[in-house]
Each structure stands twice: as C-alpha cells, then as structure tokens.
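Yeah, one chain of the complex is gone here, protein chain that is, but the others are all in their spots.
Up next, chain A:
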C-alpha cells in the first residue's frame, strides 16, 4: 500500500475521523490526568466496546450501544463515589473487567460480534465512513465548549476542593457532566479507532505535553497538537506498512511519551 491511498474516500474518511478524535481525546485526558482518573478512560472505552458488541448481538445500531454503555459506566462510577470516596478506584477496575468480560464472551459466541470485536480491539480505523466522521465532528462541537465551561470547576476541585462547599454550593453535578462528556467522547472514539488507540490518545499526549507547557492552556494546545500529529503519522505508517492502525498508533504514542520524559529529565532547563 502507499500514501496515494489517502486520497481514496475509503481511507480519507477514516483518516479525518481519527484526526478529530486525536485532537479531542487529549483534551479530555488532560482533565482526567488532573483528577487522577486516567483509568476511567480505559474503563469507559472497554464498556463502550461491550455496548457496541451487545448492540450488534441485539441487531441495534452500534452508534447507540457504545455511548449507552459508556454513559451507564459514568453513572455507576458517580454512584460509587457518592457511596464512598474510597471506592473510586474500585469502580474503574470493576467497570473495566465488566466491559472486558462481556465483550469477550459476546465475541466468543456470536460470529458478527467476533468480527466487530476484532475491529474494536485491533483498532481497524478503516471500517469508519462518512457517518462516523460526522459523529466525530458533532462530538467535537459539543465537547469542546462543554470542556471549556467545566475547566474552571475541575481545576478548582483539584486546587481548592472546598471552594464550592464553603459557598454553600455543590460541584457534584459539574463532575457528573464531565464524566458524561468523557464517556460520550470515548464511546464514539472507541467505535472508530478502537479501545486501546482511544485510551492511548487520552493518556499519552497530555502526559507528553505536561513537561513542556508553561500554562494549562498551552498544555491543552500542545497535547491536542501531539495527538493530531501522532495520528497522522500512525495512519500513514499503518497504510504504508499494511498494519492495523491501533497498535501502530499506540506504539508511536508510547515512544512519544518516553521521549518526552527522557528529554525533560535530560534537559530540565529547556522544559517549562
């Protein structure tokens, strides 16, 4: 295969769809990292995969199954947090295992689910089409303004956890809104780029950007830029080398994260 294929609509829509998520997921990841909730990303992605496979098994639209399962995961996580702060990490682990168990059992027993399962777990972006791209654009248009609105409360919760309580207000609904935004974005991303590629885009670009940014705003821009560039490079590499997209992107991002950490340690004066 060669790069001329990029002009083929068969590959153009997947490339553009992945690019939109590669710009958006690092923004979600920056706030998940701030909250120490990066594992939530993996559990939402895994639950979205299980939801998509369940939808396939029930002959329902996949685009509904993934987000429905991810929203359910966000609601369950919030219920756990209300019950006891100490169970926060346990909720992610249980959701992750529930999603994985459901997905693997469905894939093992239903031929249609097995094919879809391979696409979701291998990260075969090439199955996406124009409808996925439009869904990605819609997610971007909704999520970016919401994240901008939620940014101050999320940062306040980290630096001044009692800011709202001292003013007689609760920030719980704002946190639920953030969980739902992340769950929705991850669900759509998972059905397009696959579970682990979506997780890698959430986790690594903000991590790689952090040492080099002099402000929160700069870190968000840099994270999105790194995500977008990594996606384009991974897409081209996967196409040229005829490899599944998800693992290529994940490995590229791991190299990026490791290089960023080593450079920041080796050249601390250059780091922000």
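Simple rule for what comes next: contacts are C-beta pairs under 8 Å (C-beta built on N, C-alpha and C of every residue); 3 or more make two chains touch, one makes a residue touch a chain; residues count from 1.
Everything below uses one rule, namely that contacts and distances are computed from a predicted model.
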Complex member absent from the view - protein name from UniProt, among "NADH dehydrogenase subunit M", "Zinc transport system ATP-binding protein", "PadR family transcriptional regulator" or "Multifunctional fusion protein": "Zinc transport system ATP-binding protein"
Sole contact to the chain not displayed, among A:104, A:156 or A:263: A:156
Touch with the omitted chain, as defined above, among A:24, A:150 or A:219: A:219
Where the unshown chain meets chain A, residue by residue: 34, 152, 155-156, 158-163, 165-168, 209-211, 213-219, 272
